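As you look at this complex, bear in mind that one protein chain is not there, while each of the others sits in place.
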Amino acid sequence: MIKTTAQKIYTFLIFVFLYAPIVTLMVLSFNASKTRAKWGGFSLKWYKNLFRNEAILQALWNTLAIAFLSALIATVIGTIACISINSMKKRNRAVIMGITNIPMLNAEIVTGISLMLLFISLGIKFGFTTILLSHITFNIPYVILSVMPRMKQLNPSTYEAALDLGASHTVAFFKVVFPDILPGILSGFLMAFTMSLDDFIITYFTKGPGVDTLSTKIYTEVRKGIKPEMYALSTIIFVSVLVLLLLSNYSPKDKKKV
Amino acid sequence: MSKKLLSAPYLFWSVMFILIPLGMVFYYGFTDKTGAFTLDNIIAITTAEHSKALWEALKLSFISTLICFLLAYPLALILSSRNVKQNSFLILIFILPMWMNFLLRTLAWQTLLEKTGVINSILKFLNLPTLNIINKPEAIVLGMVYNFLPFMVLPLYNVLVKIDKNVINAARDLGANSVQTFFKIIFPLSLPGVFSGITMVFVPALTTFVISNILGGSKILLIGNVIEQEFTQTGNWHLGSGLSIVLMVFIIINMVISALTDKDGEAQGL
Partner (left out) sequence: MKKLTALLLCGITAVSLLTGCGSDSNAGVNGEVYVYNWGEYIDPETLDMFEEETGIKVIYDEFDINENMYPKVEAGAVAYDVVCPSDYMIQKMIDNGLLQELNFDNMPNAKANIGAQYYEQAAAFDPGNKYCVPYCWGTVGILYNKTMVTEPVTSWSILWDEKYDDNILMQDSVRDAFMVALKAKGYSMNTMDKSQLEEVTNDLIAQKPLVQAYVLDQVRDKMIGGEAALGVIYSGEAIYTQRDNADLEYVIPEEGTNVWIDGWVVPKNAPNKENAEKFIDFMCRGDIALMNFEYITYSTPNTAAQALIEDEDIKNSKIAFPDLSQYENLETYRYLGEEGDELYNSLWKKVKG
C-alpha cells in the first residue's frame, strides 16, 4: 500500500514537472498585459485577435501542411523501403539500417547545416519545398523504425500462400501484409507528424523568406517578447489534442458499459 | 526480384539527402576559403574558447543524461507494472507536451524560474528562500532534462514492458529478493533500452544551442552555440563544418556503443 502510494506520488511529481510550463503558457494566454512579465488581469482578447492575425494563421497552416505532407511522404517511402529491406541479405540490411540511423542519431544542427549546404549548392530556392524535403528526410527513419518490427513478426508463408492461390504481388501485399503492418505504419506516421510539428533546428537552417512555421516564428519573437496570440494558439492546439486523446482512450470503454 | 526495386526511392533519398549533404560538411570542414585542403578547422577545437565550449557541453549533457536516467528508470518501472490499457494512455501523455511548441515550453521555464518569476513569487509568499538558477548552468540542465526526459522514458518503458513476467517469477521462486531480482534480471534485460535512451538524450543535449540561449542568458557558450554562430553570424562555414565534424566524432562513439549493445541494428526505443 505504501509502495503504491509512493509510486503514485512519484508519477504525479514527474507529471507536474512536465506540465508546469504548459500550464504557465495557458495562463499567459489569458493575460491582458502584452508582456509576459506582468499580469494584467484576465482577458480573452488574444483569442479574438488570433483569428485576425494572418501571419500566425499562415505559420500554422505552413506547420500543419509541412507536418502532414512530410509525414505522409515519409510513410510511403519508408513503408515501401521496409518491404525491400526485410528481404535483403543481412549485410546489406545492416548497411541500410546504419544509414537510416544517421539522421536520428546525428546532431540536428549538423543535419540542418548539411541540408542547407546541399540546397545552396544545388541552387534550390529556400522556402516551403526545402523545409518539406528536410522534414521528409528526418521523418523517414521514424517510419522505418516503427514499421520494421511489425515486418519482422510477419509470417512469410501467408504472403507466399496468397501468391500460390493466384493473387498478384500487389493484391497479396494489400490483402495479407498491409493489415498486419498497419499499426506500425500508423504509429510511424503519428511519430513523424509529431516530430515535424515540433522541429525547430532543421527548419531554422532550411527555411526561406516569408515562409515561417510556428517554431521559426516563435524563435524570432523570443527576442522581442512572444506575441500573446501565440500562447492562445498553442493552448488551442494543445487542448484539442488532449480532447482527441481522451476521446480515443475512453470511448471504447464506454461502449463496453453499454 | 521486384522487391529490390522497391528500395530504390529510399536509397535515392538517403544518398541525396543524407550522404551527399554529410559529404558537403566534410568538404567544407577540410578546406579553407580558397578551397585548399586544411586541417585547421578541425584543430581549431583545441583553442581555449572552443575546447571550453565542448567541455561545457559534454559536462552539462552528461549530467542531464544521468538525471534523466535516474528520474526515468523508476517511472518506467512503475508504468510497465500497470495494466496495458491504461499504459498506452500514460505513454501518450508523455508525447503530448510535444504538441506545445518546444521553444514555448522552454521559454515558459524562463517565466517560471526568473527572479521575479512564478516559482520565486510562490516561495516568497511562503517565506521560503528563493531559487536563483536562471541564466546559470543549472537552468540549462533543467531545460535539457525537461525537454529530453520523454526520450529516456519511452525506450526504457518499451524494454521493461517486454520482459517476460515468468522470468521474474522464476527468480522469486528461486529465492531472490526484489533487490537481487532487479540487479540480476530486470536491469540486465533492460540494458538495450538504457543505451538507446542514453543516446536519445545525450546527443540532442550535447548539440543544443536553443536551450542554452534561452535559459542560459547567452552567458554559457556550448559547442552547439559556437557552430550555430559560425554559420549564422560570423559566416565562417569552414570552421563551423570543422567543429561539426569534431562533434560527430562524439556522436559516432555513442553510436558504436549502442550498436554493440543492440545486435539487430535497430533501436529498441521506438
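As written, the chains take the letters A and B, and residue 1 is the first residue of each chain.
Everything below uses one rule, namely that contacts are C-beta pairs under 8 Å (C-beta built on N, C-alpha and C of every residue); 3 or more make two chains touch, one makes a residue touch a chain.
Since this is a predicted model, take the numbers as computed values, not measurements.
Engineer: Could you tell me which of A:Val23, A:Ala55, A:Val95 or A:Ala161 touches the chain that is not displayed?
Structural biologist: Of all options in A:Val23, A:Ala55, A:Val95 or A:Ala161, contact with the hidden chain holds for A:Ala55.
Engineer: Which of these touches the unseen chain: A:Ala20, A:Leu64 or A:Leu154?
Structural biologist: With A:Ala20, A:Leu64 or A:Leu154 as choices, the missing chain is touched by A:Leu64.
Engineer: Who touches the missing chain here, A:Lys3, A:Lys89 or A:Arg223?
Structural biologist: Residue touching the absent chain, from the options given: A:Arg223.
Engineer: One chain is left out of this view; which of B:Thr46, B:Ser88 or B:Thr130 touches it in the full complex?
Structural biologist: With B:Thr46, B:Ser88 or B:Thr130 as choices, the missing chain is touched by B:Ser88.
Engineer: Mind pulling the subunit B residues that touch the left-out chain?
Structural biologist: The missing chain touches subunit B at positions 48-50, 52-53, 88, 92, 114-116, 132, 135, 217-219, 221, 226, 231-235.
Engineer: What residues on subunit A make contact with the chain left out of this view?
Structural biologist: 33-38, 54-55, 57-58, 60-62, 64-65, 68, 119-120, 125-126, 182-183, 186-187, 189-190, 193, 208-210, 220-225, 240-241, 244-245, 247-248, 251-252
Throughout what follows, only the chains that are shown with their structure count from here on.
Engineer: List the centre-to-centre spacing of subunit A and subunit B in whole Å, with centres computed as mean CA coordinates.
Structural biologist: Chain centres of subunit A and subunit B, defined by C-alpha means, are spaced 17 Å apart.
Engineer: In their shared complex, at which residues does subunit B touch subunit A?
Structural biologist: Touch list, subunit B to subunit A: 1-7, 9-11, 13-14, 17-22, 24-25, 28, 71, 74-75, 78-79, 88-89, 92-109, 111-112, 116, 118, 146, 149-150, 199, 203-204, 206-207, 209-210, 214, 224, 227-228, 231, 237, 240-241, 244, 247-248, 251, 254-255, 265-267, 270.
Engineer: Of all residues in subunit A, which touch subunit B in the complex?
Structural biologist: Residues of subunit A touching subunit B: 7, 10-11, 14-15, 17-22, 24-25, 28, 36-37, 77-78, 80-81, 83-85, 87-88, 93-94, 96-111, 113-118, 121, 133-134, 136-137, 140, 142, 145-146, 148-149, 169, 191, 194, 197-198, 200-201, 205, 214-215, 218-219, 222, 226, 230-231, 234, 237-238, 241-242, 245, 249.
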